[in-house]
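Can you read through this structure? Questions will come right after.
Only one protein chain is missing from this complex, and each of the others stays in its spot.
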Amino acid sequence: MRRTLAALVGTAALAIAGPSLADTLTIATVNNGDMIRMQRLADDFRQKNPGIDLNWVTLEENVLREKVTTDIATKAGQYDVLTIGTYEVPIWAKQGWLVPLDLGAAYDVNDLLPPIRSGLSYDGKLYAAPFYGESSMLMYRKDLFAKAGLTMPEKPTWDFIKEAADKITDKQAGIYGICLRGKAGWGENMAFLTTMANSYGGRWFNEKWEPEFNGPEWKTTLNTYLELMKKDGPPGASSNGFNENLALFQGGKCGMWIDATVAASFVSDPKQSKVANDVGFAPAPCGTTCKNANWLWAWALAIPSSSKKTAEAEKFVAWATSKEYLQLVAAKDGWVNVPPGTRKSLYDNPDYLKAAPFARMTLQAIDSADPGLDGNSKPKPYIGVQFAAIPEFQGIATAVGQQFSAALTGQTSATQALQNAQLLTEREMRRAGYIK
Amino acid sequence: MATLHTRSLARLMMAPSVALLFLWMAVPLGMTLYFSFIRYNLLIPGPKSFVGFANYYYFLTDPAFASALVNTLIIVGGTLLITIVGGILLALLLDQPVFGQGIVRLLVISPFFVLPTVAALVWKNMMMNPVYGVFAQIAASLGLAPLDWFASAPLFSITLIVAWQWLPFATLILLTALQSLSEEQKEAAEMDGARRFSIFFYIILPHLARAITVVILIETIFLLTVFAEILVTTNGGPGVATTNIAFLVYAQALLQFDVGGASAGGIIAVILANIVAVFLMRMIGRNLEA
Partner (left out) sequence: MARAIPARRRWLLSILAWAVGLMIFFPILWTVLTSFKTEGEAIAVPPHILFFHWTLENYAEVQQRSNYIEHVTNSVVIALGSTLLALLIGVPAAWAAAFAPARRTKDLLMWMLSTKMMPPVGVLVPIYLLFRDWGLLDTLTGLTALMMLVNLPIVVWMLYTYFKEIPADILEAARMDGARLFNEIVHVLAPMAVPGIASTMLLNIILAWNEAFWTLNLTAAKAAPLSAFIASYSSPEGLFWAKLSAASTMAIAPILILGWFSQRQLVRGLTFGAVK
């Protein structure tokens, strides 16, 4: 009798304690292809870590940023793992909002590509583990080039691009010479336009933090961009961001596309792309210089210091960015779909190089981007290639992006747009105390 | 008819709602008021210093403020116009004995049940997309160049989406008011030889006045703070063409993370909304007295 009672009590105790053994991690991610794939493969993590449950919050980039930033700035602690980028990491690490990562020896943190690793570190410590890294490059249709009798030079220039786009465009047939980002946003059209300005020798701010939209470099940039889009761009370009252009390119409507290197795997995948076998790759075009003509970005997983489950969160972060994860993706979806741009070992792997014809170019692009203070042709007071790593930047750059998007729709002239951009940026920088 | 006993009971019965709403107003509003006078940016830690009216000044001198004001009024006015005129016409149509009246009514009221974000997404991507959208394909089949709705007529496009969602509401309210109009009155007027047009203007329309008032009042409240549709489609652009006051505050709050500035903007928006409300009440308030 006593034994049965004890057994009953024991079972009851276990039953009550049972559910609490499972920890739940709340993970905030972007709805990019690679992240969604990670969600799908999460069963592998759960097998290796029974007792840890995963709750996913998948949102569009801008909404995600707002929610995550609000959460972390008010220390609300709703999330255990965040997906953030090389923009947020230095700023947030400085505020002490992130947990420095110690992912163990097996993780092989020295295998991470140096520019990516330093972009995600602060004060020598790693604060976010890179999920994928990217730069930007030019993707083009080899068949359309051949038809127009063009060959892509090793280092294309904007003049060449203009010429090529004119020759390829056939609006009747729904083929547009070039597709470029037009959707307003600091991470959308401004990421592209900033690197284009870099390639003309421009920069966002001079040493005194005064914006340079009234200078010749931005003027040339905007005018070249508008000309290209007007003559050879698709309709509705002002609402096209990365994803829209990806859809257009995959549907065969673009002759050229300058955008993130991660797009390479999507456009070369015959399951998604109609033109998978006709894609060629080249470095992002140069203007008067090639310095920082391509950007540097990494989406990374970080742990907020307000999380109460840092140990489990670290396990997840380690899993999702490990060499084993790359192998997992290769096994399930092929080497071509492995998240790129994070580890040296990936680029030494012959299987990967064979499956991904864009691999070497991606690596070159990542290595050539320099976010440091001397990365552009003129010295700059901010870190970052296509952004300035100051908290005010995202608001300012989105507003500037709106102005340039308006110029694209023809609502404002290029001169007016540049003037507006200059005024509003100055206003914000003055309010924030950068300009005395 | 209210006896002393009833009156105190009445006050007791009103007390919970009034108290709750007061708290709901007072506490967050009070905090917002407080925030609007300090320098508080989520991303910049440090002591929050009192800055007087600096936030208000900053919000009001924003070059986008004036156009945001105009845009807000355009969205509200445009939607009211479309829904009331359209609502009256639809109500008249649905009042007729048509075949399958019930189903037609179902079709007409459906948009009201759709989530604003879903509505905006569907319109943006499936209807108005200049390459794949339905409008573009119709235009192409007629040999016309497809219109890039959100680039060339952004405010109109937003107003269209919002009006589509609110049309059923207006139609329903106006239809039921229409159906409460007694048949005899109409027949009497007809027998007196009045033409259809006069019947409409002198009998039907005045009867609908009260219902129209209700529609205007309720719709205005929601339309002043239209936000989801803008966020999902144009993000306030191009330029600031579709930024209304609510979106402007949002840009301060969640893009700049400037809580101080956003709070000032919120207070300004409340003041503006109250001005509109007083205006409205003065214009149509008499209709509310039954």
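Worth a mention:
The first chain written gets the first letter, and so on, giving A and B; residue counts start at 1 in each chain.
Please note the rule applied: a contact is a pair of C-beta atoms (placed from the backbone, for glycine too) under 8 Å apart; a residue touches a chain by one contact, two chains touch by 3 or more.
What you are looking at is a predicted structure, and each value in this text was computed from that prediction instead of being measured.
Note that of B:Ile44, B:Ile199 or B:Ala228, the residue touching the chain absent from this view is B:Ala228. Touching the chain that is not shown, out of B:Phe50, B:Phe99 or B:Phe197: B:Phe99 (per the contact rule at the top).
The residue from A:Leu59, A:Leu150, A:Cys290 or A:Ala355 that touches the chain not shown here is A:Leu59. Touch with the chain omitted from the figure is made, among B:Ala54, B:Ile74, B:Leu121 or B:Ile199, by B:Leu121. Take chain A: the residues that touch the chain left off the picture are 26, 28, 31-33, 36, 39-40, 55-61, 63, 66-67, 70-71, 74-76, 78-79, 243-244, 246-247, 250-251, 266, 272.
If you put the missing chain back, the residues of chain B touching it would be 1-2, 6-7, 9-11, 13-14, 16-18, 20-21, 24-25, 27-29, 31-32, 35, 42, 90, 93-94, 96-101, 103-119, 121-123, 125-127, 132, 134, 137, 140-141, 164, 167-168, 172-173, 175-177, 179-180, 183, 214, 217-218, 221-222, 224-225, 227-228, 232, 245-246, 249-250, 253-254, 259, 262-263, 265-267, 269-270, 273-274, 276-277, 281, 290.
Note that only the chains that are shown with their structure count from here on.
Averaged Cα coordinates give chain A a centre that lies 37 Å from the centre of chain B. Taken in their complex, chain A has these residues touching chain B: 62, 66, 69-70, 73-74, 91, 95, 184-185, 234-236, 238-239, 248, 253, 391-392, 394-395, 398-399, 402-403, 405-406, 408-412, 417, 420, 423-424, 428, 431.
Taken together, the chain B residues at the contact with chain A in this complex read 41-45, 58, 63, 124, 129-131, 146, 148, 150-152, 234-241, 251, 254-258.
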